[in-house]
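Missing here is one protein chain; the remaining ones are kept as they sit in the complex.
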Amino acid sequence: MSSASSLEVEDLRTEFVLRDRVLRVVDDVSFTVEPGQALAIVGESGSGKSVAMRSVMRLLPKTGRVAGGQARLGGTDLLGLSERQMRKVRGRDIGMVFQNAMEALNPTLTLERQLTEHLLWHGICDRAEAKRRAVETLGDVGIPEPEKRIRTYPFQLSGGMRQRAMIAMAMVTQPSVLIADEPTTAVDVTVQRQLLDLLARLKARGTGVIMITHDLGVARYFCDDAIVMYAGRVVEHSPIRPLLAHPAHPYTSGLFSSTLEVGARQRALRPIPGSPPDLAHRPPGCAFHPRCDRAEERCGQEDQPLLPWSGNGSDLVPGTVAETGRPTDERTDDRADERTGRREVACWKAVQHG
Amino acid sequence: MSFMTYLSKRVVRMVLSLTAVSMITFTLLQLAPGNFADIQRISAGASQFGGAGTEDMVHAFASRYGEEIPAWRQYLIFMKGAVTWDFGPSYKYPAQDVQDIIAQGFPISATIAIIAVLLSLVIAIPVGVYAAVRQNSAADHGTMFLITLGTALPNYLTGVILVLVFTLTLGVLPSSGWDGPQHMVMPVLALVLGPTAVLARYVRSSMLETLREEYVVAALAKGGPRSTVITRHALRNSMIPIVTVLGPLLASLMTGTVFVEALFRIPGLGLYFAQAAASRDMPLLMGTALFFALILMTMNLIVDLVYGYLDPRIRAAGGVSRWRRSQKSPQRQPA
Amino acid sequence: MADVTVRPDGAGSGPGTDTEPVDGRLIGVDHVDKVFSTRAGDVHAVRDVSLSVRRGETLGLVGESGSGKSTMARLMMGLMAPTDGTVTFDGVDLSTVRHGDMRRLRAQMQMVFQNPYGSLLPHYSVSANVAEPLRLHKRGDKRSRRQRAIELLTMVGVNPRFADHYPRQFSGGQQQRVAIARALALEPKLLMCDEPTSSLDVSIQAQVLALLDELRAGLGLTLVFISHNLAVVERFADRVAVMCLGQVVEIAPTEILFDSPRHPYTQQLLAAVLPVSKDPLPAPATPWQPEAGDLPLREVAPGHYVRDCTT
Partner (left out) sequence: MATITEEPAAATGVEADKARSHWARAWARFRANKLAFASLIFCALLIVTALAAPWIAPYHFSETDPDARLAPLLTDGHLLGTDLLGRDIFSRLIYGLRTALFVAFGAELASLVVAILIGLSAGYIGGRVDQGLMGITDVMYAFPSYLFAIVLVTVMGRSLWAVMLAIGISSWVTQARLVRAQVLTVKEREYVEAARSMGASGMTISIRYILPNAIGPLLVTTSFAIPAAIGAEAGLALLGLGVQPPTPSWGSMISEGTSYILAAPHLLFLPATLFALTLLAFTWVGDGIRDAFDTSGEDR
């Protein structure tokens, strides 16, 4: 069914229509996820990262609407599809993993029902084959005795196992793109590692993964590229390792210096003052300028577009990316090299310094 | 705890409650001014202009119904029979045993009740789901407006309006009695409005809550057709709380809505109960009260069992109350 | 446990107890067990835990969910009674304190919770929330309490302009500041922080940590800091106790614990951490299956205790 195809999102704009005004929640977000690659969408709560993904899936709440842009999956613009056509994409071509399996799995249906129903909806196979695949996938994600466990209800599994079952539910149709919305935030560190390694195997098979996260460690361990979102906009877009080695945007570097790291006791903890704006009160100009220690008058007046940035990007050597567990397939490696040079940042001051 | 232990505990609690109900009813009856004989005398006196022999009549009544012996013994005698489902003859209808009156009246009340509840379910579920899916639309507001009318109007008022329209104006339906399906139409219609409104409200709010759950989004994200997701994922889970409302509702309708039975002069159980209370007919009152309580508690038990069937979490815990309690302790227990 | 109960200070010296000078410890936990009776059977949430919190230090308590660290917090706060063993606060055995005295004692130990919104009274304004402990302990009059609340709010960085707003109107970070202000209102000796930053965004988490750091230095507080986040504990604690399945498996001064962990569970936890800047990225971990045993804690180096394990 779904052969490997890339997801290209371009100038995505999403709005929430409230009673008295329209809120721009996602503003001109662009990115590409290629087969076998993982993109991290990094941002704090309210940055619009989840809404952006729900826009691509076209599963916005009633008040939300996509106001512009494209989301091409293997050449088809998902935003232009009819609801009927879109339904065929969901679950079959794009799978989704949620933060909390306890909430995302229906408590009153068995795993079998929940793992096979979309195979049947999409007409991928018949019931018997669907069950066989479901059992196989449950085994793949490391659930012991899958033939037996498939008859259980979600609440009968431990937290880690539930999360695995949910990943299995998204994987069973072998989608070309997987959207994972903070899949490891609610689990313990040891389980987190196991889940990430599980997802890495999926990536190795050619699935493109979008990982929404606020954890820079997770992004670095698992992802190839990252976009950093703040107040609905992308403030930085870069391969992950140079991004963390040399954050360009003041917000990215603020996030970095707010993040504590084991074994880095000496690094100063420099919190960003203030809190992220809620979108109803988005500051003019660069939304980050009220919290930015480098802000000048100009920052509060004009929008900051994404600009190419090359500062300090040169010290990245090809091959370091291979450590993240991506397959050493020649073609993808070439692209990775190509991408190491391409970084974008939405800050004129950073561009000047870089 | 096995299912059987659970069930037997419930039965023990039911027996205790029934005993309490019988005691309360009996005490109230003892506190009431006048006994059956007095009431008979008053009504007899009223009709026979104080005819002779009433004193004798009272005395005869008193010895016949044991009203001369102490109250606690009367109670014990009654309860002794009640245990074997023998409530003895009614005072007012001495030719009939109370259990026979129940056996006659209950099917009538139950028929009306079951038809009314089924009908209201058939109407309420689609209406509630529709209103929830279209939340805040004009259709939702309109439906809920009509629903409010239904909740606000008591069934006897609806009954009066129905009589006005169908009997007095159109003349198509008989206004009283119990003899064939044409007698059922108006009582059922009068009864159906309230439960429909209540159920539709519950379905709507329960459905709204379920639709906000993440597993509904997750099902849509798997490519589920909206209608399938709504019926298979959302509706099933929304129906679970509805069951808790349904039990008491059915029970209270089955035990006869006195007002409607009085209005349409239907010989249902509710009517007998009201008469028994008015005439201090001890065995009939005690019998019907116990029977009502029994029905209500059985319904609650059935609800709990069905609830468990619908929700595997409860099935696994072994009963609703245990599940609810277990929700409080181990899950919230600090780790 | 007879040797423990006869001593008023509660300092035991049996195996597994770290022997602190009695006057140096603010909290002493000696051979404490906590069993919850649930319908599914007994849950042994805490088993045979002994540790102490010295005056002025910050003790970190790490562990994964279900390790019993939050139960430990409640035991140390006297919010629940241990099934076995003793907990002492400032030399007083909490199990001997009567109800009314316990409430007075509470003024000296205050707690900051994981979910700031949940722990604030929703129907009180933030200044009323901060003033509430003063009111409960009958300190000052209404005006002076409000005055004090505003001082405290200013101290934790909440603009007093918003003193009459309700908790719901604040962001999570601001709510946590209010909760900290409330905890400090009675000038407690001990501040128990149960995952105080886990529900906050990264940038806000850093702010709250910086605030706590400043406050403990300025006010000379003793802290117990509970977290599942190893990096936070490393940065914040002077000593760290690692909990697993209700037991303490390792206690050591922070640097020693992080530089040379001895217990396999501690090693596994540290190996699972995903670094943000350090290289190399860790290899996929080989999990060690923890099991609760009766093996004792052993002192392997001064102040470094490790529980024996079979593997």
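We just call them A, B and C in the order they show up, numbering each chain from 1.
To be clear about the criterion, a contact is a pair of C-beta atoms (placed from the backbone, for glycine too) under 8 Å apart; a residue touches a chain by one contact, two chains touch by 3 or more.
Here the structure is a predicted model, which means the values were calculated and not measured.
*Asks:* Using the touch definition from the top, which of B:33, B:70 or B:171 touches the missing chain?
*Replies:* Of the candidates B:33, B:70 or B:171, B:33 is in touch with the missing chain.
*Asks:* For subunit C, which residues touch the unseen chain?
*Replies:* Subunit C touches the chain not shown through residues 77, 79, 102-107, 109-111, 113-115, 117-123, 125, 132-133, 136-137, 154, 157, 159-160, 162, 164-166, 168-171, 173-174, 179, 182, 186, 192, 207, 210-211, 214.
*Asks:* Name every residue on subunit B in touch with the hidden partner chain.
*Replies:* 13, 16-18, 20-21, 24-25, 28-29, 31-33, 148-149, 151-154, 156-157, 160-161, 163-164, 168, 208-209, 212, 251-252, 255, 258-259, 262-263, 270, 273-274, 277-278, 285, 289, 292-293, 296-297, 328, 332
Here is the rule we use: only the chains that are shown with their structure count from here on.
*Asks:* Need the CA-centroid distance for the pair subunit A / subunit C, whole Å please.
*Replies:* 34
*Asks:* When the C-alpha atoms of subunit B and subunit C are each averaged to a single point, how far apart are the two points in Å?
*Replies:* Measuring from centre to centre gives 54 Å for this pair.
*Asks:* If you average the CA atoms of subunit A and of subunit B, how far apart do the two points sit, in angstrom?
*Replies:* That pair's centroid distance is 54 Å.
*Asks:* For a test of understanding, state which residues of subunit A touch subunit B in their complex under the given definition.
*Replies:* Answer in residue numbers: 57, 59, 62, 87-92, 95-96, 98, 100, 103-109, 117-118, 121-122, 153, 155-156, 166, 169.
*Asks:* Which stretch or stretches of subunit B touch subunit A in the complex?
*Replies:* 135, 213-215, 217-225, 228, 232-233, 236-237, 240, 310-313, 316
*Asks:* Considering only the defined contacts, which subunit A positions touch subunit C in the complex?
*Replies:* Counting only subunit A, the residues touching subunit C are 44-45, 159, 188-190, 192-194, 196-197, 214-218, 220-221, 244-245, 254-265, 267, 269-273, 275-276, 323-324.
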